[in-house]
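Right, I'll just put the structure down here and ask away after.
All protein chains but one are shown in place.
Up next is chain A:
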Amino acid sequence: MDVEILSRIQFAFTIAFHYIYPPLSIGLGLCMVFMEGMYLRTGDVLYEDMTKFFTRIFALIFGIGVATGIVMEFEFGTNWAVYSKYVGDVFGSALAAEGIFAFALESGFLGVLLFGWNRVSKRVHFIATIMVTLGSMFSAIWIVVANSWQQTPAGYHIVGQGLEARAEITDFWAMVFNPSSVDRILHVWIGAFLAGSFLVISIAAYYIIKNRHMAFAKKAFGIGLTVALLSSYAQLFAGHRSAHVVAEYQPAKLAAMEGHFDSSSAAAMYLFGYIDTKNERTHGVAVPGALSFLTHFSFDAPVTGLKAFKPEDRPQALNIVFQSYHIMIAIGFALIALTTVGYILFRKKKLFEKRWLMHVFAWSVLLPQVANQVGWFTAETGRQPWVVYGLLRTSDALSEAVTANQVVFSLVLFTFVYTLLFALFIFLLNRKIQHGPGFKDSDDESEIHSPQLEGMAGNFSR
């Protein structure tokens, strides 16, 4: 295989792996802010236990997120040197802002969040939790801004010719608020809220199934469900707005997302299907005119099809784009259904009796994860063959000095390390969940908790 495909595989693999963790940190951080906020308001130690329990899980996730994130930054230089030279002038300020305004905030206060319980007051600790969460959200802003600039470049001009050509910034705010930034940030944030809140829900549901730490689990479930419910509905709008921006600024991507080949007709939206790339046709179940309506608010408005683009300017992996996009949307609706049913039953105080539903919720943690992953696949494979849309082709962005063997070496290394890392992550996460929070939990039947019983146990052991 050549350097290009190897480097693309390496980048896709390392970023997909990395992208498991930051959304979890953001979403879990937000849930922890609510938990600790409840602790400060009510003084209920259950909330203190809850915050501490999830802090330990947060530390695990955050550690892997940072370590794998540094890899991404360095990969720009190692594997994509031409790209780095091309975008450095523009991209750099976003990356610098991320480091200084976001990452430093988050990592600085992380120490206080993890180790500061006995060192600072409750209020200061709460502020540290908020700062870490804000830091991780700011981080997302700048990274998504940088990526959005690749999707819909703005606020730059091109200087130099051929090999020497590069983008130079002309307007910082136009770069930051490029046409897709705001909608994509909201979309990514909400995706992160879903990832984190469903982790809380999943762990709580697991405890309820196992009849362990019940009081703890029910309260945590309530907090997770609230965040998840609001987020799943908000995502409907954020997702739609993102798609709308794609339709306007990256028509070839939208056409690939929907398997739409001919521009002329009223465009259908597929519920599911597959693309026959050879005959340039899409098969599946579609709602006629829906795509036209969603992009132009008219059922017969023409939507630009793939055939309107030169073959070399179309995304090649059409089925990846199409399927990723449709899986994401299907999951989005599934989450809305799930949180709505969950909320109605919660209000009727019947939720925790429905064991089958608790099983569904215990596994539900995978859904936002999958949606986040395929969402990125859609965004990134749909952008091809451009690394900077309409300006720089992916095939031109490589490091000239790097050989296929070197990339194979690093790819093997990362595959090995990340597989190990993932296995350890799951192992430790499971151990933490099995260990559970430290308890003052009154309806926890699996442990001795009353002073009387403890006294008896003490007598027996003597």
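Simple rule for what comes next: a residue touches a chain if its C-beta (ideal position, glycine included) is under 8 Å from a C-beta of that chain, and two chains touch if they have at least 3 such contacts; residues count from 1.
We adopt the following convention: contacts and distances are computed from a predicted model.
S.K.: Among "Xanthine dehydrogenase family protein", "Branched-chain amino acid transport system permease protein", "Putative iron-regulated protein" or "Cytochrome d ubiquinol oxidase subunit II", find the name that the UniProt record gives to the complex chain excluded from display.
M.R.: The UniProt record for the chain left out of view names it "Cytochrome d ubiquinol oxidase subunit II".
S.K.: Return the single residue from A:Val45, A:Leu163 or A:Ile344 that touches the missing chain.
M.R.: Answering carefully, the residue with contact to the hidden chain is A:Leu163.
S.K.: Considering the complete complex, identify which of A:Ile5, A:Val45 or A:Ile70 is in touch with the unshown chain.
M.R.: Answer from the full complex: A:Ile70 touches the omitted chain.
S.K.: Could you tell which one of A:Thr78, A:Thr277 or A:Asn319 touches the chain left off the display?
M.R.: A:Thr78
S.K.: Could I get the residues of chain A that touch the absent chain, sorted low to high?
M.R.: 52, 59-60, 63-64, 66-71, 73-74, 76-79, 81-82, 84-85, 87-93, 95-101, 103-105, 107-112, 114-120, 131, 163-164, 166, 168-170, 172, 399-403, 405-406, 409-410, 413-414, 417, 421, 424, 428, 431-432, 438
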